[in-house]
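Could you have a look at this structure, given as structure tokens, before my questions?
With one protein chain held back, the other chains of the complex are shown just where they sit.
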Amino acid sequence: MARTHFLSDLLSTLFERRYRAGTTRDRRSAVELARALLTGVGEVSGLQMARSLIERYEAMDDAEKVDYFEFMANELDIDLPAIEEAIRVYAGDRSRAHFDGLQRLCQPKRQELLRRINQIPGATAKLVAMRVDLQKIIREHPDLARLDVDFVHLFSSWFNRGFLVLRRIDWETPANILEKIIEYEAVHAIDDWDDLRRRIEPEDRHCFGFFHPVMPDEPLIFVEVALCRGIPQSVQEVLASEREVLPESEADTAVFYSISNCQQGLGGISFGNSLIKQVVENLSRDLPHLRTYVTLSPLPGFRDWLEAAAADIASPVVDDILAIAKTASPGDIDGLAAHSETLRHLAARYLVEEKRPSGQPLDPVARFHLGNGALIHDIHALADVSRNGIDQAFGVMVNYLYDPGRVEANHENFAGEGRIARTRMINGLLKAGIPEKNQRKTANA
Amino acid sequence: MARTHFLSDLLSTLFERRYRAGTTRDRRSAVELARALLTGVGEVSGLQMARSLIERYEAMDDAEKVDYFEFMANELDIDLPAIEEAIRVYAGDRSRAHFDGLQRLCQPKRQELLRRINQIPGATAKLVAMRVDLQKIIREHPDLARLDVDFVHLFSSWFNRGFLVLRRIDWETPANILEKIIEYEAVHAIDDWDDLRRRIEPEDRHCFGFFHPVMPDEPLIFVEVALCRGIPQSVQEVLASEREVLPESEADTAVFYSISNCQQGLGGISFGNSLIKQVVENLSRDLPHLRTYVTLSPLPGFRDWLEAAAADIASPVVDDILAIAKTASPGDIDGLAAHSETLRHLAARYLVEEKRPSGQPLDPVARFHLGNGALIHDIHALADVSRNGIDQAFGVMVNYLYDPGRVEANHENFAGEGRIARTRMINGLLKAGIPEKNQRKTANA
Amino acid sequence: MARTHFLSDLLSTLFERRYRAGTTRDRRSAVELARALLTGVGEVSGLQMARSLIERYEAMDDAEKVDYFEFMANELDIDLPAIEEAIRVYAGDRSRAHFDGLQRLCQPKRQELLRRINQIPGATAKLVAMRVDLQKIIREHPDLARLDVDFVHLFSSWFNRGFLVLRRIDWETPANILEKIIEYEAVHAIDDWDDLRRRIEPEDRHCFGFFHPVMPDEPLIFVEVALCRGIPQSVQEVLASEREVLPESEADTAVFYSISNCQQGLGGISFGNSLIKQVVENLSRDLPHLRTYVTLSPLPGFRDWLEAAAADIASPVVDDILAIAKTASPGDIDGLAAHSETLRHLAARYLVEEKRPSGQPLDPVARFHLGNGALIHDIHALADVSRNGIDQAFGVMVNYLYDPGRVEANHENFAGEGRIARTRMINGLLKAGIPEKNQRKTANA
Partner (left out) sequence: MARTHFLSDLLSTLFERRYRAGTTRDRRSAVELARALLTGVGEVSGLQMARSLIERYEAMDDAEKVDYFEFMANELDIDLPAIEEAIRVYAGDRSRAHFDGLQRLCQPKRQELLRRINQIPGATAKLVAMRVDLQKIIREHPDLARLDVDFVHLFSSWFNRGFLVLRRIDWETPANILEKIIEYEAVHAIDDWDDLRRRIEPEDRHCFGFFHPVMPDEPLIFVEVALCRGIPQSVQEVLASEREVLPESEADTAVFYSISNCQQGLGGISFGNSLIKQVVENLSRDLPHLRTYVTLSPLPGFRDWLEAAAADIASPVVDDILAIAKTASPGDIDGLAAHSETLRHLAARYLVEEKRPSGQPLDPVARFHLGNGALIHDIHALADVSRNGIDQAFGVMVNYLYDPGRVEANHENFAGEGRIARTRMINGLLKAGIPEKNQRKTANA
């Protein structure tokens, strides 16, 4: 046996963690296999059964999957009378055995089933995919919704922050991972390999992702960062294909201009705040001349809100903005340009004053960054004049600033009292108001 | 920022997963920190609190640890009336929300606490150490025993077989890991670096261990393997310091002569059966000329059993054996040699016929290997004439055979009906019986 | 200092071996720097001077480069009278000192200059690029041609086979290396990333390259391999975008269908034969069910030869073939199809009988594979109907077979006596001859 090196071993093991289809001859149905897997004493035949079960599942059509999830929901549910009895016993004597018994009863058997399936190398990714199926099925079968709780419970444990690995993604990253970056980019679509290259190869562009050791080919979430001198005014500037590359040593600002979750099946397990925090840490260690960490973020709900609120606001200027937006095509910015200051004012109101019933900001991106301890730094009009940018927010974007010295206090104040940290500039915008009459210079003026 | 390569990144990240002590200025007590950590909304300050909590815990003396565990046991226990209420609600409507609510109540808050602590890189090893403390404390404070259930629950999930990595351990393995092999070897002690080297460097000696990506320096369990021609008769032969190395290509038998668990804090989470199974798989792939996979195992309870059973057996030969063993010193084998066949017969009886009340074999090593699907292949007298070997089993050792083609059936029969797979040789030994009179040639004969 | 792991260190070092431009303030000219570098006693300031010299060189225009190479050719040439004197001394006393003195004189100082430049991490690639410049300049300045001898001498030593590393190139290979595969493919152009992917990702497609540790991002040479059942008849079949992937386990034949040298600056340093030999070794170890190792190779000189030989051959069929080829467009195969057998016969003659004055085969690809010990296995018409395939060889391709058991004998016979190993099929083709009259079915027949 050729001696392969220790670390090489580890690497290969990790990188061969993909699930390998076997050719199982076990003829039992998925339900039979699940039952057998749960009652099996040892592990010897368990791995084989788990593998067969995965194959059986993957061969199912939609209706069969519904049946299978029904089986999980019902037969593998918790036994309520048994729990009640165990509670009585445990209340009487809080012994280890009684507590253990109660805990086992409280945990539905389907959790144990999923855990046993997960013993196969590569099965984790299969279970993440299974949850995607489940989420789709739940829409038609809401009674199955509680199964999702078990997936979330297990995934939270397995994808614990402590197990995640941050990796830089650049032009030296394996192609099979890069193609997933192209696929998963959710904010500013990547057109092709050349576009991708412009975002990860130049020395003033970085990209970082979180990975899990058992899914080494699959980014969980990634963030794209532009190193700049000063804060850019628009995403067009950041993504311009002909721009001049800034020498890394001259940059003073890191701009997080896109964050994308990659795994639909890991929805509800939050990685984003850790990611930004960790990237800020890495960048400030490696590039000590960086002074400012800021996002360039969309306001995904701004236009919807303004359309709904327009009647209340009752301003001809707002009406004009809405009218322009209706006919605007990407890059066609003259009309909106005339209303830049109004848009900035309205966006500030939207971000700072509009709340959900729970008291949290209406805008989901604002909730995310403010919850992480960022503050609202500035608002830019005409900052994303793509189709999507105009449709969502009339082209407006916002900078959330991560100031390492204030992040903790911002977070506490926001989590505790809902206080939204912001600069004077934002306060100024809030006060600015909407001009009384429409000052737009029309084309024929 | 110097571009470091993708995999290099991953490696470094994994290998810098050690916990790094900070210099936290948080003055809150462990209990206050635990409460804050549990109520904290976001993660921003959570990591810092978790780090402080670990430091606070590590600074505690034994009495303070007891107090802290009492806090975990009581204040962070489950709320029984609330669970009962949630059961009623869930019984009425098995909705996702109701199920989620019930599940959250069933899980004691201390589990969530441990999970949040585990978000810090390197914290897993700290929690494993915490359980070692707990196990010690439980001996005096049995009321805290139920805390152990939570540790086992979490560790089972985190150390799921699917997350473990098998690595070969050899003379090219980093020294910090090798010193742990010396430290943890539990069956046949390793005297020093030279002894270690004899066990891992020659081409007819292999060693494999399971590791977890977040504790890359810590073997969880390891097995030592000797490649031989035929099955060796004794461990002396295997460990002889002056033996001739067998060319790998001439070996036909792999002998598993030592399996050691390394992490006391992971007691109750079984890795052993996976390990053997995986090593057999690797060896048979890389060394296709191997024909036999067999252990050379101790019988740790044999002498205790025989001493207890001697009165019932009422044989002068047995009495003589017990008498010899009392005065035998390591390597002093003449006396026992005279009784080799009797010892083999008695060992066969002990292994095959002596049971615990549960019906399982009395001998723990037999339970382990038979449970894995091995069969009892042969029994050797004078096979471990060290102090420990004589004290445990009069020097007797046993071969359990792993026959890939029969492992599954053996396992099923054993798990189902308690049937103990064995060779005709063992049946022969069972029938042989004890000679009627003592045929030992005494020194003065 | 964060402890980074041993291997991680090695990796990063290798992967940061790129040359890093400094900002040298040394104002000396390249010639002055070269002189200083050669007289410098120690190394302390040498690295700095070498770096400055590289920068100075890279800033030169073409005329300046000519001047610089003139300096190398003349001032740094060998000193003939001094060598003659040293020969006399050495002839009188073959001492170490005399031999050393003679050797130093025989080696032109420019070799030492290049060696000192090469001490800078990353400089090797710079020197390879310098030779590309030189080769271009030599065309106009043939007096500089002897400089190339020094480059070849040094590169042969540095790129010694023993220092090369064979790596598999697949879809998990870093993108910066893959883009070079696209760029360097010299035989069957790769259109884009999708085309590349079809050639390296499916399990029946492999690609291997040689790399040198100090130029880890630069393939030196690579080969593309298709795993097939039986030997394919055409490259169209191999490269078809819609073909069905063959399970690796069903393949019995490995087809080397493209070999490309990547580094113009390493011309004359042969890697190809090692590469094929090594790939055959790796494949036969990993895929023991492969039976046949064969190329699908172009005949780059076939058409030129036939055009030149047509007058001598004086056959209407040959004239017709030449006429068809003149107007044929890619994929337009009807005309040529009518002459398949004639083309195969002519190609066999061309490969087996046409020689250079040195006695070696006229065709360069034939020289290469026959020199490696391959034999001519079969010839296919209409096997490459691309523009290039028709232009070079009327679409004809040839299989050279690597039979591990016969490679050595073939090689010896070819190297010694010029004997060309071939199958009976080829002998049959040789005998077949050209049909007397043109049997082409014309379109209007």
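By letter and in written order, the chains are A, B and C; residue numbering begins at 1 in each of them.
Keep this in mind: contacts are C-beta pairs under 8 Å (C-beta built on N, C-alpha and C of every residue); 3 or more make two chains touch, one makes a residue touch a chain.
Note that the coordinates shown come from a computational prediction; the quantities given were computed from them, not determined experimentally.
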Options C:Leu33, C:Ile54 or C:Ala123, residue touching the unrepresented chain:
C:Ala123
Residue, one of C:Ser29, C:Gln233, C:Thr253 or C:Ser274, that touches the chain absent here:
C:Ser274
Of C:Asp100, C:Glu183 or C:Glu307, which residue touches the hidden chain?
C:Asp100
Which parts of chain B are in contact with the chain that was left out?
5, 7, 15, 171-176, 178, 193, 197, 217
By the contact definition given up top, give the residues of chain C that touch the hidden chain.
1-7, 9-11, 13-14, 40-45, 48, 77-78, 80, 83-84, 87, 90-91, 94-96, 98-100, 102-103, 106-107, 115, 118-124, 142-143, 145-146, 148-149, 153-154, 156-158, 160-163, 165-170, 172-174, 211, 213-214, 216, 248, 270, 273-274, 277, 283, 286-287, 371-373, 407-408, 411-412, 415
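Assume only the chains that are shown with their structure count from here on.
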One chain's C-alpha mean falls closest to the whole-protein C-alpha mean, and that chain is A
I'd like to verify one number: the distance from the centre of chain A to the centre of chain B, where each centre is the average of its C-alpha atoms, in whole angstrom.
39
Between chain C and chain B, distance of the C-alpha-averaged centres to the nearest whole Å
56
Could you say which residues in chain A touch two or more other chains, in rising order?
5, 7, 172-174
